[in-house]
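Shown here: the complex without one of its protein chains, the others still in place.
And now, chain A:
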């Protein structure tokens, strides 16, 4: 009951803080509109699923993987995605960089590597979503083959139908810049939960009310959970408002798995809150908010909140930074859920977010217990 009282108090205070609320709601919507309109041409807005072209280099020498991949390309080919073999003398990466293909796929006996186009992140994400599903199925078959080789065929045969279901991409959908920014801004706002969370306990200390909370017959853990719960609800409500606004006012596409999208965003908010809270404990004082804000802004930048950046499968330092951003993980997963109908892409993101949240919350709990007062 105390947790609920504290959570309700937090929500009430958050919604009375008009300046912060305005920042959380108006800023991303305005940014979505400005960037969405200004960068329309930077996106392949006329790309349909039929325009997706993938160049493939098969260096397996015609093994099991090669056969499975051929079956896969035939099935996917029905949706309009074109797979072409890399011709001698051609460089797959250069072909993608020159925008002749959406992705470059290399099959070797060690596995599959994919190089995606940074110019067409949505198209590239769709292809990668398809390939991820194929890889899962192939790995499953390989595992079965090691134990009961006779049943390998069954896995592939059974998998074929599932596989096609996962590839039910809306062929008429043409993702545009507004679609991209609707998603990017929403994920960014979810991540912004880290900023107020950094001052969650500090604010009580600053207002002098921490004394009353600690001297009341309430456990520290109740204060802690109540405050986090309140913050999660506030931030999630902001996220929902932005989704609804982008969906009904800007006509942004959110796919047909809104429940799954929300689950990913909830996990993102929980992770962001935990990150902010742990940061607030570690970096005591006024500097903590500034540092947490800076980290979140860098995550937003490298996560592609302001414009698509880098290539996460291309390696290099930029690729490393890009892959560090939780905004990038969520954007990639949600793109596959929304445009690739690949619901399974949501779970790794949720898992990573919840894992990090547990880590940050655990660290905060330990620091809080050791501390006298709050």
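We take it that a contact is a pair of C-beta atoms (placed from the backbone, for glycine too) under 8 Å apart; a residue touches a chain by one contact, two chains touch by 3 or more; residues count from 1.
FYI, contacts and distances are computed from a predicted model.
Enquirer: Pick, from "NADH-quinone oxidoreductase subunit D", "ATP-binding cassette domain-containing protein", "Glycolate oxidase iron-sulfur subunit" or "Chemotaxis protein CheA", the protein name that UniProt gives for the chain of this complex that is not shown.
Expert: Result for the unshown chain: "ATP-binding cassette domain-containing protein".
Enquirer: For the chain left off this view, which of A:213, A:252, A:271 or A:322 is in contact with it?
Expert: Reading the full complex, the residue touching the unseen chain is A:213.
Enquirer: Which parts of chain A are in contact with the chain that was left out?
Expert: Answer for chain A: residues 1-2, 5, 9, 12-13, 16-17, 207-209, 211-218, 372-373 touch the chain left out.
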